[in-house]
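I'd like to ask some things about the structure below.
Note that this complex is displayed minus one protein chain, with the remaining chains in position.
Chain IDs A and B follow the sequence of writing; residue 1 opens each chain.
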Amino acid sequence: MQGFIDNLIRGWGYDPATWPWTQFVYVGFMGLFSFIVINFAAITGGIFSWAERRIAARMQSRVGPNRVGPAGFLQWIADAVKLLFKEDLIPAEADNVLFRAAPYFMMVGFACVFVALPFSHRLVIADMNIGIFYILAVTALIVVGIIMSGWSSNSKWSLFGAIRSAAQIISYEIPAGMALMIPVLLAGTMSTQGIIRAQGPWPWQWFIFDNPAATAGFFIFFISALAEGNRTPFDLPEAESELVSGYNTEYSGMRFSYFFLVEWGNLWVMSALAVTMFMGGWQVPFFPAERLDALTGWTAFFAEVASVLVFAGKTLFFVFVVMWLRWTLPRIRVDQMMNMCWKYLVPASFVGVLFVAGWMLIVRAAPAVGMAMHFLLAGAAAVAVIMFVQRVAHNLRDTGDKFDFTSNW
Amino acid sequence: MSKPLEVPTMDMENKEVLRRIEISGDMLLNMGPQHPSTHGVINFLVQTDGEVMKRAIPEVGYLHRSLEKIGERCTYNGYMPYTDRVDYIAAMFANQGWAMAVERLLGMQIPRRAEYCRVIACELNRISSHLISVGTMAMDIGAVTPFPYALREREFINDLLEELCGARLTYNYLRIGGVAFDLPSGYEDKVSTFLDHFEKILDEFNRLITYNEIFIKRLAHLAPIPAQMAIDYCLVGPNLRACGLSFDVRKALPYSVYPDFQFDVPVGKGEVGTMGDAWDRFWCRVEEMRQSCRILRQALAQLPKDSQIMGKVPRKIKIPEGTEAYSRIESARGDMQYYVVAGPGENAHRVKIRTGSFTAMGIIDALSRGLMIADLVALIASLDVVAPEIDR
Partner (left out) sequence: MAETLLPPPQTPGALGAYVKNVRDTAKSFWEGMSVTLSYMFRKPITSQYPDRMSVPVHHTIPARYRGFLEVDMDICTACQACERACPIQVINIDILKGDGKITPKLRMERFDIDIGKCMYCGLCVEPCPTGAIQHTREFEGAVMHFNNLTLRFVPDPLVPAVPYKPPKGAEAFPRQQLGEITRKLIKAWDAPPPPFPSKEETAKADHGKPKAAGLDVAAMGRQLAARALQVKEDKPKLQKVLEEAMAGTDCGDCGYPDCFGYSNAIAQGKDTSTEKCAPGGADSKAMLETILVSLKTGVVPGAAEPKHEAPAPAPGSAKEPEKPKGPPLAQTLPKDELYKVVLDAMAGTDCGDCEYPDCDGYTKGIVYEGQTDLGRCAPGGEDTRAKLYEIMLGTKPPPK
């Protein structure tokens, strides 16, 4: 984006390197971008809240909120307005300052991620050369907010939730980080845009199908991301059947809604990250990155829109998968969660990184092996998807029901 | 001036417990009475060291409605709707226990068709009660979706029972000497259609949750109850059978027309963990639903064709004072027992109801030691306690 602003300044007839107002223009644009990003995050979070409720309802043979607006789409606005007008209760025994501050920490940790997240071919706020590091670092702010909220609430249930969350998020940072090292190794860069450019638009060009370890790495990353986002089966910090509501038990009104905004907004973050690192990001079929770079004018605009759509489509699919998982799986226990992290994911991710390093040597020696593995894994995935669809159809028929997706929305 | 002797009470014990917890420096956690997974208003005093529980003491009595005392005030017929409230998830069994006790007081036989009606209603109710149990158990483990699926099937049963007796929860279907209504026309077909559908759903339910790896990992080896311990703590019903003991009142002390039917008593086998663990208790309930389906099919096939559904009962039931009767039935939560002593007038002198949930509460303290907080939730759910049945 700096290049974009520099070009703009040049267009005004100044040299950004020497013009005294350059820094002020930068600050102005930073404010504008942060406004846009926070609004994007809040609105996606809101929309996901509606989407999750509709999807959950549908999966549970229910209807879900369908009254406010078309198909109930405006439900999230109604909820937000209601939460805004609710009394902002603070328990008498709570630590007032920390209690008030905690939601902002979560919001900051969550919003900062968007700085490095790409949206399309050109749309990224800062294409940092340490993008992945940056993302891993700022997401840790969320856990600070959770611990603050749990501690300051002065409630035992909240404290349990907060401590669980701290243990969980810090533990799962490790496998998540190691799994992300696999695409970093494959691409040779930590820049998010660079990693996307290193992949291709077609499934067999994605890093997930690069080699078995990368596939495993994807799953490790996905599981860890679920854990970091407090999603089922790792929703222990807010396990409603055990801890009432976990760290946000004592919150109400707008402060409460921040927690949920972050939770649902995190769906976008984790899914976008997975798409960026393993699924080819915004790469548009038939339009390799180099061709996109060369486009100008309206064609460039439409290509940009297409890449946004591709990226958003893949991301939304993963958002759906995360919701789908939540409404399918039970919750694991806190010791099992730690077991899973330290006994399964951490060793597996280390092995994966080593394997990928070795694999890259093999591929350099014999590129055909690399291509064969690409197609083999992509083919296996396609077969799995077909089998899964058959299984779903079998389930549908088995209980004598009919395919009916359209009624009762 | 001698101080009166202090009688040890539950209160005192709790005070002592609280004092000890304070000394030990552990955390005291009040789980309940308004906790999402205590299945009603029950309180658990939980002594924890972090996530690991040292002890969980159940505190009961929040839902005490003195139903037994009401039984001494009401007429024999007038108490029937109150028995619905003993266990509102499986009201038909409480009805049957009361009806049988009073019929024994009167020394009467009831028409065979009425017995079949009772069995059909009770077994439908058993399925619906177990559906609640397995559904809420899955929900307590964190899987929300099996719960609406279970409740959906329960709604079908509720529809059937509503058609039969006009109510969905507090049925008040049985009368002393028979049943209130005969089966509506076409009822047999409706029930068989439902059973065909339900058995498929049960398979689907198993695929969705029963054999889910996380579910198994959460429940296998969790709080296994050795057979001897189960007997010592007077566990009944599926909780007892999960420990490998095949005791079912319907088989062991047959009542009503149960001897006419072929069915198995599912017992825990430790299929995925230890015998008598929480998963076995879950599995026993799932299997019992299948057996109930079997009984229902046989009952529908053998249903007597005559139309007599009420025996000869005097309009005002008066029983010589002091006559005693005792009935014992296999309710959804196990052995449910009624003890009635006839009073001078139209009402009983004493009514005592013994229920499975209350005895199940006793074992929680012993089982809870060393478990984690999340396990306590699973343990309570696996024992299938229902708050009104504990307190009555």
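We take it that a contact is a pair of C-beta atoms (placed from the backbone, for glycine too) under 8 Å apart; a residue touches a chain by one contact, two chains touch by 3 or more.
Here the structure is a predicted model, which is why all the values come from computation and not from measurement.
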| item | value |
| --- | --- |
| Displayed chains contacted by the hidden chain, counting the whole assembly | A, B |
| Given A:I43, A:A57 or A:V144, the one touching the chain that is not displayed | A:A57 |
| Contact partner of the left-out chain, one of B:I21, B:A121 or B:A180 | B:A180 |
| Touching residue (missing chain; options B:E16, B:D49 or B:E213) | B:E213 |
| Selected from B:L195, B:C234, B:V265 or B:A366 as touching the chain missing from the view | B:A366 |
| Positions on subunit B contacted by the hidden chain, ascending | 74-75, 77-82, 84, 145, 152, 155, 159, 162-167, 170, 172, 180-181, 184, 204, 207-209, 211-214, 216, 221-224, 226, 273-274, 314-316, 318, 346, 366-367, 369-370 |
| Those residues of subunit A which, in the complete complex, touch the missing chain | 55, 57-63, 66, 324-325, 327-329, 344, 388, 391-393, 395-396, 401-405, 407-408 |
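Following the convention adopted for this analysis, only the chains that are shown with their structure count from here on.
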| item | value |
| --- | --- |
| Cα-centroid distance, subunit A relative to subunit B, in whole angstrom | 45 |
| Interface residues, subunit B side, partner subunit A - complex | 27, 29, 35-37, 50-51, 138-145, 148-149, 152, 197, 200-201, 203-204, 208-209, 212, 214-215, 217-218, 372-375, 377 |
| Subunit A - residues contacting subunit B, complex | 56, 59-62, 156, 160, 163-164, 232-233, 235-236, 239-244, 327-336, 395, 398-400 |
